[in-house]
Structures are given as C-alpha cells and as structure tokens.
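Sharing a structure below in structure tokens format, with a few things to ask.
A single protein chain has been removed from this complex, and every other one stays in its place.
Let's look at chain A:
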Amino acid sequence: MKNAIASIAVGAVGLITSGSLMAADNFITLASTTSTENSGLFDAIIPAFAEETGIAVRVIAVGTGQAFEIARRGDVDSLLVHDTLGEQQFIADGYASERLDVMYNDFIIVGPSNDPAGIAETDSVTDAFARIANSESPFASRGDDSGTHRAELRLWEDAGVIPQGEWYRELGSGMGPTLNTAAGMNAYSFTDRATWVAFQNPQDLTLLFEGDNALFNQYGSLLLSEQQHPHLKHDLASQWHQWLVSEAGQQAIADFTVNDQPLFFPNAKHRE
C-alpha cells in the first residue's frame, strides 16, 4: 500500500517533468573524475562513440572515491577512474568484473613562480615533496579521497613526511576549486596535467615540477558486476568499455588536444 502511494506520487512528479527533458532510453550513465570532464575530454570523444553505436553517455563527474561509492550502490552503469589499486580492490570486492587500461597522463606540481621551496631544482618527486615540507611552504591538498589525493598521499609517504601543520591545507574539494584556492593563497598544489592545462585562473601559479616516473597517472575502465547489480545496462556499458580500448576509441583520445597539447595518452593493451 505504502509502495503503491509512493509509486503514484513518484509517477506523477515523473510525468510532469518528463517529456522533453528525458531523451531516448538508449543511454548509459558513467561515473568519472572531474579531470576527464573539466578538461573537455568527454565532449571530444563521446560524440564519436554515440555516432558509432547510437548510445548516449551521461557523465557524472565526481572524485574517484565518490565515483566508487556511486558505482557500489548500483547508481551508474559504468566507471572510468584513475586509482589502479582502488580499482583492483573494487574487483576483489566483487563490484566489478573486469578492468582495462584506457589511457594515462601525468601528475605535476604547480606553485608560486618564485618557487620558495626550490622544487624546480630537483629531479625526484619525493625530494620535491620533502623540500616543500622542510621549508613549510603552503601546500593546498585535495583532501577529498579522490584518485589525485590518494596519489599525493602515497608520495608524502614515499618522501617520509607526515603532512601536517600550518602549511599543509586539506581543502576537501575537487581539483578545480583546489587550484582556485592554491592560486588565491599562492600555495603549492599537486594536480593532474589535464586539469592544469585547461585551468583558466592560474594567477601567479606556474608548473614547477614534472617528468618523474612516479607521477604516472593511469586511467582504467571498469565493467560493473552483473551479479551485484542485474538492473544496470550491462550490454550498453560493455559496448562503451570495449569502444574505449578499440582503435576508434584510442584514436579519439589521442586526437583530443587543448591549446594543441594532447592531455591524455591512449595505452590500452589489447585484452589483459
């Protein structure tokens, strides 16, 4: 009875707001990271996929931690994130059945152009992190359990630093808001290259450190578990998953540039 009333109420609201707002049923929802959405990658590659398959992709751009949570609850059909360890755990936990490498880019450290900690003079990212900590230069951290935040924390650990104190500011925000804040307080920050290149409000911030192998940032696509969530559009999601690693998908990723600079580098191995 309660359920019937609920469905009538929900149905009524649905009727009012449906119509032109709801497009065809041939779509999947994809939880992904802010870096892929904010840089404009999806605007560049989704139309090619839609044209080939007739499937629209609706992107929900959140931090990797939140993306995992949304997928765990069965609220999206597909997942594209950048935390390989977390992704493997997600499969081990039984929420996804397959993971494929799709593309990579790299993390960089940005900071005030006068570089008070002198990180531009070193070649090792752990040394750069140690210099920031030793000079207690302000550092703006995501602090939001995102893929970037998790990578940053691993690097502090490698550098043998426990990041805490007045200089270390955990913002609990996405990459863009964190860069806005870092620019505002002229602090160092750890970011993926894609978000940085597409970012429009750098003020005095500049790219100070790049190129260490430890800064490799791998993106992976996950096929969600049919056992856990039988209601999801597994068939359509699987087409998307396969397309990303297909020649067409990989080419579309390679063709995407901002200011003539490629931001993501396709590196699918054909089948793992």
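What we mean here is this: a residue touches a chain if its C-beta (ideal position, glycine included) is under 8 Å from a C-beta of that chain, and two chains touch if they have at least 3 such contacts; residues count from 1.
FYI, contacts and distances are computed from a predicted model.
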item: Chain not present in the shown complex, as UniProt names it (candidates "ABC transporter permease", "cytochrome-c oxidase", "ABC transmembrane type-1 domain-containing protein" or "Aspartyl/glutamyl-tRNA(Asn/Gln) amidotransferase subunit C"); value: "ABC transporter permease"
item: Residue of A:199, A:243 or A:264 in touch with the missing chain, whole complex considered; value: A:199
item: Contacting the left-out chain in the complete assembly, out of A:80, A:159 or A:179; value: A:179
item: Residue numbers in chain A that touch the chain omitted from display; value: 6-7, 10, 13-14, 16-18, 21-23, 29, 34, 38, 43, 58-61, 73-75, 174-177, 179-180, 183, 198-202, 229, 231
